[in-house]
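With one protein chain withheld, the remaining protein chains of the complex are depicted in position.
Take a look at subunit A:
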Amino acid sequence: MTTTELAAPDPGPAAPGPTPSTTLSAAQAASASREDKARISRWLLSAPALVTITIFGILPLIIIVIYSFLKAAPYGGVVWSPSIEAYVSFLFQQDIFTEELVFSPDFLQIYLRSFIFAVGTTLLCLVLGFPTAYFMATRPPRQRNWWVLLITIPFWSNLLVRTLAIMFIIRDEGLLNNILIGLKIIDQPITILYTDFAIVLGLFYSFLPFMVLPLYASLEKLDFRLVEAGYDLYASRPKVLFRIIIPLSKPGIIAGCLLVFIPALGAYVTPLILGGGRHMMIGDLIAQQFGSGRNWPLGAAQALILMSAVLVALFFYVRATTGKVKHGQG
């Protein structure tokens, strides 16, 4: 323990001094062999996790990259012959009579819809999640713990069950319509389920805790002396909010937005249950190609196009957070 600490280069003193490697002593050889041993044991300890994720997590991703460049077999699966058919059919459809390729924006529209839904959900979560997180962060410590627990429970709860709970409320014969009819506000149930509104509502409900928790983590560390300083300089409350609090909590806002945007963009359960298969999003479009659509290469290509959208979002995240370090905030 102590020998390795001594052997480690000391970054403190500026004077270089005599180099310690004048003679390759036995002690150094021993420490070198210990280093080797430590290195081997580190890799051995990491191996089970790495091997499992590589074989059953990364290899499958490589397989769908390959599948996206193959031809579809008639009953699901693939024919091993290279083709860019999947990517072509993402944008074009073959005319039945002339066999010409005609531009068909169907899939593109679903991607655009999903993107708009995901952005809308993110904004909705931010607008309601930020005040919630800020309120939590300004509670006394004991109360804070309770709030965190109350947000953590839905964060980890079963997404399917939570979506089902929303469905029970907004169904034609659900609670909301029953109450409205009971109060004689309406005589016919309003159709909410299986609409775009239902999907965005479900996404908002599903991912609101994903926004609140990172925002809270960031706001909890906020230096409130800066807020006080703002008031001392006669700033109004909105001004303090927009000029001090929000800029200081930017890392949390970015993290929260990403944690909502990425799962919302690839949402599968929500459109499946609340969209009823008619109002599709990317997630159920992909699943459909692997199910009833029986076009695995097309599904693989669609999945990769979604993945690249996610990578673009992650790229902006990394750029934004490293920028933060550069400006010395945090």
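Going forward, a contact is a pair of C-beta atoms (placed from the backbone, for glycine too) under 8 Å apart; a residue touches a chain by one contact, two chains touch by 3 or more; residues count from 1.
The working rule: contacts and distances are computed from a predicted model.
Chain not shown in the complex: UniProt lists it as "Spermidine/putrescine transport system permease protein PotC", one of "4-hydroxymandelate oxidase", "Spermidine/putrescine transport system permease protein PotC", "Xanthine dehydrogenase YagS FAD-binding subunit" or "Ca-activated chloride channel family protein". The hidden chain makes contact, of the residues A:Ser33, A:Gln109, A:Asn145 or A:Ser292, with A:Asn145. Taking the complete complex into account, A:Ser157 is the one of A:Ser157, A:Thr191 or A:Ser292 that touches the chain left out.
Only one of the listed residues, A:Val119, A:Ile169 or A:Ile190, touches the absent chain: A:Ile169. Although one chain is not displayed, subunit A still touches it through residues 1, 8, 38-39, 41-43, 45-46, 48-50, 52-54, 56-61, 63-64, 67, 77, 128-129, 131-132, 134-136, 138, 145, 147, 149-154, 156-162, 164-169, 171, 173-175, 178, 205, 208-209, 212, 224, 227-228, 231, 237, 241, 262-263, 265-266, 268-269, 273, 282-283, 286-287, 290, 296, 299-300, 303, 306-307, 310, 314.
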